[in-house]
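To start, I am sharing the structure in question, which I have written as structure tokens.
Below, a portion of the complex is reproduced, with chain positions unchanged.
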Amino acid sequence: MDFGLSEEQEMLQRSARDFLARECPSTFVRALYTEPDGFSRELHRKMAEQGWTGLLVPEAHGGLGLSMLDMALLLEEMGRAVVPGPFIFSSVLVTLALMHGGSSAQKKTWLPRLASGEAIGTFAFLEDTDRIDAAGMTLKAKKTRDGYLVSGTKLFVPFAAVADVLLTAVRTSGRGEEGISLLLIDRATPGLSIKSLDIFDQTRRVYEVEFSNVVVTKSALLGTEGEGWKIMARLLDAAAVALAADSLGGAQKSLEMAVDYTKVRTQFNRPIASFQALKHLAADMASDIEPARALVWYAAHAFDALPRDASRAASLAKARLSEVYSRTTNRAVQMHGGIGFTWEHDMHFWFKRAKWNEFAFGDVAFHRERIAQLEGF
Amino acid sequence: MDLTYSKEDETFRKEVRAWLKKNLPKKDKAISDLMPHDPERVKRSKDWQHKLFDAGYVAMNWPKEYGGQDADVMRQTIVNEELTLARAPGLVGASGLTMLGPTLIQCGTEEQKRRYLPKVLTADEIWCQGYSEPGSGSDLASLTTRAELVGDEFVVNGQKVWTSNAQFSDWMFCLVRTDPDAPKHRGISYILIDMRTPGITVRPLVQMTGDAGFNEVFFDNARVPRANLVGELHQGWMVANATLFHERNMLGSTTRTQLMMQNLIRLARSHQRYGKPAAEDPLMRQKLSDLLTRVEAMKYHSYRQLTDVMHGRSPGIGAMVNKLVGTELNHDICALALEIMNSYAPLKKGAVRVIDNGTWAYEFMFTLGLVIGGGTSQIQKNIISERGLGMPKSG
């Protein structure tokens, strides 16, 4: 029984925190906020140098071959620093999809490039129904002699503008979980066009992707035709864990910023941190966050090591952290008083990120119902 | 108890409604009246207030001699309700109407009343409030903006913050420190500052929504005639408190909240979650009902206060909770809208695929600002517990 981090893991976290303090301070986040793509290829390259983009990639394909728990610890730090960019989608989701379902040719083509940061992937799955269940996957891929003809629209695709490849959930036949297939579609494919969807959280750019008779070769199929849901279900668990980890880091950072602010801000000739109401608010925030950390660790560990409990654990973490992150940033803004409500202060980066994380990949109600089903209530 | 309106009031309401139907500028229709300002909009807003005033629908409860009608509170309430229901834009001269006006009527000289009040009514002069400072938020009385009396002028130095609309205001009613040696509440004066005075710089303070609404205002040896003093020298705290108290105890205006609730229900009926309208989801139904219950409570709570005021009774603690309950309720309504919309929630005004033109996310953030602005929840709770429940100051 050892529910703790190894020395290597603690070191990973420390070095990530140092790196991000240096390479992605809030001034950097602020600068990217108004950049057209909200993405810094340079930061991505530097993270690749750290091994982060290849953290999950097996050593054989140029990565570090580390675990989901290691990734969660890294993502916690990235959440702290509210790092903008497609990291989760490229270095977690598309990477895992290739590892779990890719042919050796696909792995050979993409994994080294994703690991090195040379290529960026994203995951196109939502449609206008906004459903993350199998019934939501209706984008038609018509079978042709050489592959598929894809027509329709995917929505809210993260960082489509900078992605080289879109892992796209399509329907090749049937309904429900049967007949879903995953295609690796090059963004430059003719007929594929993207449109930016302007949202408040500018660290998470999303796009509408239109497929207009897009011709995709057979070699783009990831895994078996019609059996894409199995891989996708695994990706949704990974996404839940990843966002929970990001939320944990963000919540912890928001609490620290709020507490630090109250220690220096004075009113009535004393630091406002000495006001009982603010102290108790901070205590409530800490009481939310501390036990939640254990859920993130467990969910990440279960993803790798306890497959039978992985989905439930992912939902536990996502449900709780979604709630905790949003509530924490709301409180943190209030602890800052008026300044926390301004664009000039950094607080709003976390506030907006919390809301994005809350709704992406299943909101609180979605995951609670899923927990109920998995528990067999 | 009688929840029907008198025939006269019903007739009046119909008149107002008809007038609005005919006169309300179509372009300004919006769910929200809290959208960012731009110069062209300011111009239109001033025209709109002027037009409303000419129709007799502004500051109706003011004394006749200062441009009002000595009307009872019901009349103004009806007008306000109809304005909200018609989704009319907010009055650009609101600070002048609700804060400066009552203060001048109570504490101003006859000359000041005659000079300033008429243009408050017509929005020919727009006013902003100069109270908060970077170093004094909840502890307002610790303000340090200095006004030294040199001859017949105050020489003002310092900084104000959170000044709504300062960028297009003509005047500021302002609290300044005139006696730095006196105890903090006794060295403050209430003065009126022409915003075109040399030495004044306005710097917009962008909100997390991305819009500029608040400002910082800097004073560098700005000279203000002594005649612009309201009330006695060094007695500004008392002068201001009359209107601060007024702000904090404003009759809860719940019409807007009711409108938001209606919009929320409409959204829940139309927006699908997992193949059926959100409003058919048992959990959402519970949450909608909870919010509706709280909205209805505030509606009848405001009727109760209106009745009290009409009968010359103080609504007491009932009025003290308005702001705390109301702003949190508005925020919660927006939060549920976001939950219903999920991935669509953070889309901004004008974005492809946006729902309700991005109002919900905008208002979600803006209402958080309202919880903070004009006295945080924390301060509201101090007021309720101290003035309402007689609990001692925290010392």
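As written, the chain order gives the labels A and B, with residue 1 at the start of each chain.
The working rule: a residue touches a chain if its C-beta (ideal position, glycine included) is under 8 Å from a C-beta of that chain, and two chains touch if they have at least 3 such contacts.
Remember, predicted model here, so these are calculated numbers, not experimental data.
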item	value
Whole-assembly formula, with each chain kind represented once in the display	A x2, B x2
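Note that in this section only the chains that are shown with their structure count from here on.
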item	value
Subunit A and subunit B, separation of their C-alpha mean positions in angstrom	40
Subunit A partner contacts - residues on subunit B that touch it in the complex	132, 135-139, 142, 161-162, 205-210, 214, 272-275, 283, 338-339, 342-348, 350-353, 361, 364-365, 368-369, 371-373, 376-378, 381, 394
Touching residues on subunit A, where the partner in the complex is subunit B	126, 128-131, 133, 135, 155-156, 195-201, 206, 208, 266-269, 272, 275-278, 330, 333-334, 337-338, 340-344, 347-348, 351-352, 355-356, 359-360, 363, 365
